[in-house]
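Every protein chain but one is kept in place in this view of the complex.
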């Protein structure tokens, strides 16, 4: 992938993006929240719960790309204002999706991170427009995209002047109908190998089944993901979109505990190896010089 | 697919769209031209050649969605003006792709048909915007889209007020590397069964190999396609995009002859069957009452 | 595909296989019959009907590879004896599937052509065993196989000493659930380009929907297929396997008429072109020197 002038890994340095207190690409970051912003009460309830459980950022969709024009399309501006209110109360930065070139400018006034969804991964007009604003963007992998196709998309954003792109694996389409998508965790070490950008994993869309979220979230962390994006809803049966795949706040709370214990164990294991990593080791430096662990 | 309020087949009638002298959905229509509008000389040369060979419409891209930001992105407005000139000289209506919601209005002043490419099939903002203009749209199938996902997209256009949608099968992605895509000709009878909209086939992108265009174009016509879209270039080796899959004007001329003989044979065969089609036959009426041939 | 020592096309000559009166690879050959041999009465009824309609060969499974061990597994030897009886009465050669290396020898005493099913395409032990017997084999494409993987399989048979291999495209698995498989008609001209072996198409398994069989059979012939394999059953609702996709004898009869008219039209078109085919034309010679038509 030598054609990647800006997104490709060129030396040992990795991108670390600061959003408030977060150091994305350096510390494990968990983003949680509802699929759609449905009401102030719903969003604030969930925002408080995920904050309490230890999430670092709040997610919520105000513009929803739906297969059918007759499905709920999101609250739009009203939804963005609710997100702003949740941020003001909880202190959590917010991430929300943008769909239309005409909305990029004003949506970026509300969002701390803009999200480009899987269906828009190759909406090149949208990527160019996002390249002009001063907010980071999370670029989800298209459900059919190869690594090379995916990595060409941050190239559009970076080339237009915005250096802060986060990649997010969210599952690809395969022949398996039991899961909604097939979460490709190989994408995590692959993106670390091919690019300097942070890589997140979304086990919610990546599996579409509540019972798979915990094991796949654990696996994502063990594979080296920089963060997770998880959907949480206190009343999944009433959710206006994707309710069946949302965790309850108490499930999310248990998950956060397990993830933190796992990350601690991985960090301890890394420290014990210290500098003994051998020849050919891709040693990833970061802002503060901490050495990352991929050890061949 | 009962959820399709507007795009679904509800009775025997089929949509026929008049563009100039063309009756799209009724008479076999062949659209031909270069992948990209590159210059006035290039476009006019090709336009004259395809007109001479019997094409009914000219294609040419002024905005190109490219995987890499460093590839040729199209001539934009200048390209649209060249297309207008080619139409003025040859009398051929023109079809061209639109990528951005902000461009829909003014591009539709130049184009006779707007094209939505495979990568934008589920760009719902774009579809809604196109639903507001008074020009027909050709909606290409996404390279990964199921029939149900595809048919939800015209629903956005139709619901927004534009009744003139043409579907175009252009190949799906499979594991086969020898062809660029796998042309799914089953989509032709499937769309006839599920929808009342005209269905075209693009054997150029659908195979990506010059030597497959002729047999697959013939097969598409035999499967009942309402039209074909074929890329033609007089100097493929110099083309700014997709040259290797373009037919030479003389190859296109031979193809037109074969297609016309095939269509004549199919029409004769249909006539000889007349009204003897049996129980369960989906008899498709059209504007002028001519009976179509699917005979079970 | 230069590694194909035996299956690859090396010069203009094509394999023609004589089975009784049939010249497979030269004349369009239609194979028809039930999915499974269920009883003498069932098989003879269908054999007579397809003979009457003009089929050249009878198909019928005595060993059935089924996803579940609790599904009907075929009549075995009893089924082979029924096929032999049908052949004796109608004069139609028979083709039947073999699943196990231990069965190849004795099954080939009953069958005129052995069939290797899609699931066994890469059962290399089976292919080697078939390479030792003196009967032609029809090798179905695996539902996930690339052209290169497929063409390596006849290599096993040819290398073991059996020169008579027929390829059969029967649909690949894609993301489309409306059809059972996606019939890849590009495989027809591709196999003509890459190999000298005859290529058949099975629109029954390739679509899994009765209403698609006719248009896709027509398309296969227009694409240049050497033959078709079609399932026919006089009581589909009672069939022990795959009933819903079987044509009724009267539907098959209509189809044969249309196919024959189409082939006549294509032959006439070829003759009218005569020797005017241009530079780079892959002119396929055959046993009797007749020139085939691929015209670039």
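A, B and C are the chain letters, set down in written order, and residue numbers restart from 1 in every chain.
Definition applied: a residue touches a chain if its C-beta (ideal position, glycine included) is under 8 Å from a C-beta of that chain, and two chains touch if they have at least 3 such contacts.
Model, not experiment: these values are computed from the prediction.
K.L.:
Per the definition of touch given earlier, which of C:143, C:188, C:229 or C:246 contacts the omitted chain?
P.N.:
Looking across C:143, C:188, C:229 or C:246, the contact with the absent chain belongs to C:143.
K.L.:
At which residues does chain C meet the chain that is not included here?
P.N.:
Contacting residues on chain C, toward the hidden partner: 3, 5, 65-70, 99-102, 119-120, 122-125, 128, 143-144, 149, 152, 155-156, 159-160, 173.
K.L.:
Going by the touch rule given at the top, which residues of chain B touch the chain that is not shown?
P.N.:
Touch set of chain B with respect to the missing chain: 173, 175.
K.L.:
Can you list, in ascending order, the chain A residues touching the missing chain?
P.N.:
144, 146-148, 172, 174-179, 182-186, 188-190, 193-194, 206-207, 210-212, 214-216, 218-224, 250-251, 254, 258, 261-262, 264-266, 268-269, 282, 294-296
Note that only the chains that are shown with their structure count from here on.
K.L.:
Starting from the mean Cα coordinates of chain A and chain C, work out the distance between those two points in Å.
P.N.:
One centre to the other, that is 49 Å.
K.L.:
What is the distance, in whole Å, between the centres of chain A and chain B, each centre taken as the mean of its C-alpha atoms?
P.N.:
That pair's centroid distance is 37 Å.
K.L.:
Give the residues of chain A that touch two or more other chains, as numbers and ranges in rising order.
P.N.:
173
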